[in-house]
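For subunit A:
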Amino acid sequence: MTELLVKNACVIDPIRGINGDIMDIAIRDGRIVESVSDRAEVIDAHRCLTLPGGIDSHTHVCGTKVNFGRYMSPEDMRAGRTQRRGKMHVTSGYYVPTTFGNSYRYSAMGYTTLLEGAMAPLEARHTHEEFTATPHQDMLANTLFDGNWAVMDAVREKNIKKAAAIVGWTLNAVKGYAIKLTNPGGTEAWGWGEDVTSIHEMVPHFDVTPAEIITTMIQANELLKLPHSVHLHCNNLGKPGNYQTTLDTFDLVPDVNPNRQTLYATHVQFHAYGGGTWRNICSKAEEITRSVNSKPQIVMDMGQIMFCRTMTMTADGPMEFNLHCLHHNKWSNHDVELETGSGIIPVTYSKKSAVNCIMWAIGLELALLTKSPWQCLLETDNPNGAPFVKYPEVIGLLMSKRYRDEECATLHADTEGRTSLCALEREMDWHDIAVMTRAGQAKALGIINQGKGHLGIGAEADIAIYPIRTDSVDPAREYRKVVEGFQKTRFTIKRGRVVSRDGEIIVDGANATFWVNAKVPEDLRMENDPEFIKRFEQFYTVRMSNYPVQDVYLPRGRCIETEAFT
Partner candidate 1 sequence: MIVSDVVCPFCGCLCDDLELEVEGDRVVRVQNGCSLAEATFMNDTRLPTPIRRTKTGWEDISYDEAIKETADILKEADRPLLYGWSSTHGEAQSVGVHIAELIGAVIDNTSTVCHGPSILAIQEVGHPGCTLGQVKNRADVIIYWGCNPIEAHPRHMSRYTTFATGFFVPEAQRERTVIVVDTRRNDTTNIADEFLQVEPGGDYAVLSALRAIVRGKESVIPKKVAGIAKEQLIRVAGICKNAKFGAIFFGLGLTMSRGKYKNVRNAIELTDELNRHTKFVISPMRGHGNVYGSNEVFTWMTGYPFAVDFARGIAFYNPGETTAVDILRRGECDAALIVASDPGANFPRLAAAHLAKIPTVIIDPHVNATTALSRIHIPCTAAGIDAAGTAYRMDGVPIRLKKVIERGYPDDAELLKKIYDRLNGGGWDHD
Partner candidate 2 sequence: MKCILNTGRTVPQGIAVEHKGSDTYRAVASACFLNPVDMMILGIENGARVGITSPTGHVVLSARSAEGVTRGEIFVTIGPYANHIISSETHGTGMPDFKSQSVDVEPTEEPIRSVGELMEEIGGLRYDRQ
């Protein structure tokens, strides 16, 4: 039995409605309890800001695509090198760090749970191998279904149950957590070098539209009773004028789940562009947030960009090629048979570029114009918009109008006319930030019941104690203190153990991987469907028996079972 007592913590725990109370937190064997014995180890938080461990609900840190980003970037690897030290392994890389680099840096910032944004089912084993080597965060994997042939066949046949059964079988086979749709239909079209340009355009050879894929998958998701909603990267990412596609997509979404959103729309900054060309691109954040403010069934995340050199990586192959034709730097692409695609290119976001400045402003506008912080979560689509180590700066910008004004003064002159950021007075408070960086994520991902995102009795003792005194820091004026404070916790506690102190990792990690087993009725299971098996063996290049990820790849797997179809 191990016990830990955190004393004098200034706790903000939005899920439990606690906002800045000074209290003690008792921990036994990794969970939060009423009280501990006097033998417990004691940490004095000295009234510092204490939050549930940070949760990133959309990041790219593990798997084929991320590793390819590393593989092709020795120039980045030398940008962030640290030596082996104590319990810490060597790390390399700044925008695509090694797995240990990701894990240590997230931990130093108080993050204890991560959702990998895109896992191709065929390559799931790779993602899980890297999860094991990202030891300080619990991991969940978004599983890609955007170009899944079997799913598209079911959509065409308007067979929702079958679509659900395919998803259920796949999630179970690859130990995935949620349904991810990346440019639905577009990744299949990219198999021919084409794309789909609206949600009502037919996918070549499959006679389905993105809209049909999205609505069917939303229904299948609820039929399977998955903890998370459909997680969508909308069509037409990064194209001027794409906001209309985004609005059309939002209009498809019913409000069907009382516990959470029905659709999670990711990195919406990249989907909120007006205009028709790169010359007249402008912000449509107002239109997007007007829609979201009237639709509680939608939660989005920012997709904030920051000015730096980074790497874009997404399953959206056609988008990456278009971007490559603009940048003329290196381009990688990796299409996955019968399932999805992916593309990777390095980019530099510069204040000299009007487009980049407008993108930067749109992300912030989305957050500031969304009334409820539970509906617009903070992330950069790491590393697409910026590496996650930039989160503290994003927090600073959201909390301080002065910081925003100072930055705006250094931007390209066109920014002001084509965005409304400068006019926005809103300054977020500590509670808003706590929602946008952990509580909102826990609710959106459906992991509150797993003891994530709050500090109630029975919760997993994932806690971040920041060197910030909320009673003495004025974030609007002293935003630099805010940024610094969120960069490095005093203590990051993971499942009751102090893993990071002042940015130094002090123990070996022992993370868990959450996955979902939706129990589909016997007669609907794909492993009993001869037609599914036949097509699998014919068109995949691995045998169906070699496809599922074996248990050995999840040394600390945590299965969430649902009673589907009931």
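Everything below uses one rule, namely that contacts are C-beta pairs under 8 Å (C-beta built on N, C-alpha and C of every residue); 3 or more make two chains touch, one makes a residue touch a chain; residues count from 1.
Picked so that all candidates are chains of the complex that A comes from, given by their letters.
The structure displayed is predicted, hence computed values, not measured ones.
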| item | value |
| --- | --- |
| Touch-positive candidate for subunit A in this complex, from 1 or 2 | 1 |
| Subunit A residues within the candidate 1 interface of the complex | 62, 64, 67-68, 70-75, 77-78, 81-84, 89-90, 92-93, 97-101, 122-123, 125-126, 129-130, 132-133, 190-193, 205, 321, 324-325, 330-338, 341, 344-345, 508, 538-543, 545-546, 550, 555 |
